[in-house]
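Below is the structure I would like to discuss, written out as structure tokens.
Here the complex is missing a single protein chain, while all its other protein chains stay put.
Coming up: chain A.
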């Protein structure tokens, strides 16, 4: 071997070593999140929330000195996209942990892949019960729909003392699991469901339902939806002369809901995960830091993205290795305070935490009550 050849071989070896170490320079968290299509607004908040958690962690030295990188792809809230994305995150990007900032359909499909590849996966705000049933590598930092539905029943039947209730249900897994939880516990709180209506996620005009609800003469309305359906629904209910309390859930939880419904939003109550008037330092700090980063006020989805990323980062720090099994065990043993409450998991990977009740007052979300009845809020275990 001539001198030049030896030098070239040496260079090639060093080169490959350098690039290998450059490759291991960061530790990666993967995220599937809808950035185009109908769920793009929620996706944007979830991504910004997760990015904020990563930036904060990197400012504190990352994972024991190694920088964290958040790798994300747009899944359009579609299982058709989330499955190849899950494969790409695991196979190509070699992420340590996956986070879903997406809806149930996409999250459920991706969770099976993360499970079978042995990569921990945390659902930030998707509600379908089957997600965590994929296996022991899948966790959820938000309430499963049924749990929040039960909290809604307690809020209406016991805390507000309203007994004649009309249920308006968004016809997707989110609305239907909420309605299931609500109906399961309604009788326990003396609630009589006088009528139930369903609507599609594409509906924005509720004139016929409003007319019919008027003749039902309810004491309260339990309506599931997202801010873009609930905003028009609430303003149309009020315009139709219905002034009984409207109780929603975390899907309403956005400044945008108040902007769309305007003065009609006043007095609307929701069950959610983020307390705007919280005195907990983690929540206060998140609310102000998010507004600086995003340029708009924090919502439930943003806080959920932030919480999921924070749980992942804490577990990676605790495990101290790139062994995914050790990271999974660390996630399962989580006990930390985040913007959405004190997070720990049951055996199925479902979160255990209190439900926040927020009310719209003077054009902003405010604290109304906390539901901490752990028996009522017990997440499913199988």
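Assume a residue touches a chain if its C-beta (ideal position, glycine included) is under 8 Å from a C-beta of that chain, and two chains touch if they have at least 3 such contacts; residues count from 1.
Definition applied: contacts and distances are computed from a predicted model.
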{"item": "Name per UniProt, for the chain absent here [options: \"histidine kinase\", \"Alpha/beta hydrolase\", \"Amino acid ABC transporter permease\" or \"Membrane transport protein MMPL domain-containing protein\"]", "value": "\"Amino acid ABC transporter permease\""}
{"item": "Residue of A:94, A:158, A:198 or A:354 touching the missing chain in the full complex", "value": "A:198"}
{"item": "Of A:103, A:121, A:143 or A:228, the one touching the omitted chain in the full complex", "value": "A:228"}
{"item": "Positions on chain A where the hidden chain makes contact", "value": "35-38, 40-41, 43-44, 171, 196-200, 202-205, 207-209, 211-212, 215, 228, 231-232, 235, 239-241, 254, 256, 259-262"}
